[in-house]
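A single protein chain has been removed from this complex, and every other one stays in its place.
Then we have chain A:
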Amino acid sequence: MRVTATGVSVSIDGAPILDEVSLTAAPGCITGLVGPNGSGKSTLLRCLYRIIRPQQGAVLIGDDDVWQVPARRAGQLRAVMAQDQELDNDYSVRDIVAMGRIPHQRLLERESSADRAIVDEALARIGIEWAQDRRFATLSGGERQRVLLARALAQDAPVLLLDEPTNHLDVGAQLELLDLIRELRLTTVAALHDLDHAVAYCDAVALLDQGRIVAAGEPVAVLTPERLAEVFGVRAAMTTHSLTGRPHLVFATGTSRPSSERYAHSEHANRAQ
């Protein structure tokens, strides 16, 4: 299912965070949102989460405007792998994955055998059924992200939204998770910090800077050394990976612009984070 943003503008306390952003994420593809801190990636996702309502424009999933349909319907359209995982809870892994069924259940409706089967399948597909009786808080960071991905899968929505899914994970867990996400073949919109991940895993990327989309399209075409120098203030080169033969982004160290210069223009944007 297609995800579309048309002329989305958001300002918080008078400071513009998103400025008429338009974007289309194609069905079945992974679309990466990249850009510096405070560029508006997360805010755009939060519009799709139904947490921030755009002051102008609309976000659509398929033909449904996320903010026009009931909240529960939005929960059937897109699943969110959230970053606000609360560790101070006693839920078991299975409890958490079963929450994915909430948008499909009516008030007072009990968990049906169909729901249970979907939860079983999600646990198995993500490879964490062995942990289903464990407490979420006792798992490692990588395992927790898999649990949240399983919950998103149990939600059985055509669109998957991710905000920095690999945050705080070691490199093995990062690649494992991204491989898994790619295998799901869902329409995926993901905010990513690691530009090389964007090159390796995304079918398309949108580069944001100061609340606007600077460029969008194929990763190799968008993430050119010139643009990266301009937007991030780094020196980068697109090379070929010696193991995979695929495009690979490398950065030159010790040559970045001082951060005071980089952030002077976007100080307001950081507050929105």
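The definition used in the following text is that a residue touches a chain if its C-beta (ideal position, glycine included) is under 8 Å from a C-beta of that chain, and two chains touch if they have at least 3 such contacts; residues count from 1.
The rule is short, and it goes like this: contacts and distances are computed from a predicted model.
The listed choices are "Acyl-CoA dehydrogenase family protein", "ABC transporter permease", "Sigma-70 family RNA polymerase sigma factor" or "Acetolactate synthase small subunit"; the UniProt protein name belonging to the chain that is not shown reads "ABC transporter permease". In the complete assembly, the contact with the undisplayed chain comes from A:A124, out of A:A124, A:A237 or A:A252.
Touching the chain that is not shown, out of A:V8, A:V59 or A:A79: A:A79 (per the contact rule at the top). Interface residues of chain A with the unshown chain, by the touch rule above, are 46, 49-51, 71-76, 78-92, 95-96, 99-100, 102-103, 105, 107-108, 117, 120-121, 124-131, 133-135, 137-140, 142-143, 148, 152, 155, 161, 163, 172-173, 176, 179-180, 183.
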